[in-house]
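The other protein chains are all here in position, but one chain of the complex has been omitted.
Moving on to chain A:
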Amino acid sequence: MKRFTLICLTVLTAVTTYTTAQKSPAKKKTATKATLAAASSLANGKLVYTQNCLSCHQADGGGVSNMNPPLIKTTYVLGDKIRLAKIVLNGFSEKVEIEGDIYSNIMPSLNYLSNQQIADVLTYVRSNFGNKASAVTVAEVAKARTGK
């Protein structure tokens, strides 16, 4: 069932992005490739989210009051992508105010995820839960990983 939805999602996104891509015939080939990749990246991002983030940040990205922060339009989610990737790589227990609240749980380092998985999950987060921000690339995650 889950897999089926995933496939549907992938196909659907691929088709929509494909038709959009059709509009610029000059770039058609490369654009199609890129958007197909983006679609599978989003689907994969959802999978990574479900397995690695959902139990704390919840299915709707709304977090848990006083425990785990929301991933909805926070400065961390929408802001600098290297900083964002570093949160996933290094974990986070700064006890700073996140949109005016403090959260008392800790986030572990998830550096066992691949650069691709982290790029995918962050792209998924930045384009879901009411967020509209650009994709995170593998190169950006790689930079965050080496530039500790």
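Keep this in mind: a contact is a pair of C-beta atoms (placed from the backbone, for glycine too) under 8 Å apart; a residue touches a chain by one contact, two chains touch by 3 or more; residues count from 1.
Here is the rule we go by: contacts and distances are computed from a predicted model.
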Determine which name in "Sorbosone dehydrogenase", "Ni Fe-hydrogenase III large subunit-like protein", "Branched-chain amino acid ABC transporter permease" or "(2Fe-2S)-binding protein" the UniProt entry assigns to the undisplayed chain of the complex.
"Sorbosone dehydrogenase"
Going by the contact rule already stated, which one of A:Ser40, A:Gln58, A:Thr74 or A:Asn128 would touch the omitted chain in the full complex?
A:Gln58
Touching the missing chain, which residues of chain A?
50, 54-56, 58-60, 62, 64-68, 93, 95, 102, 104-109, 112
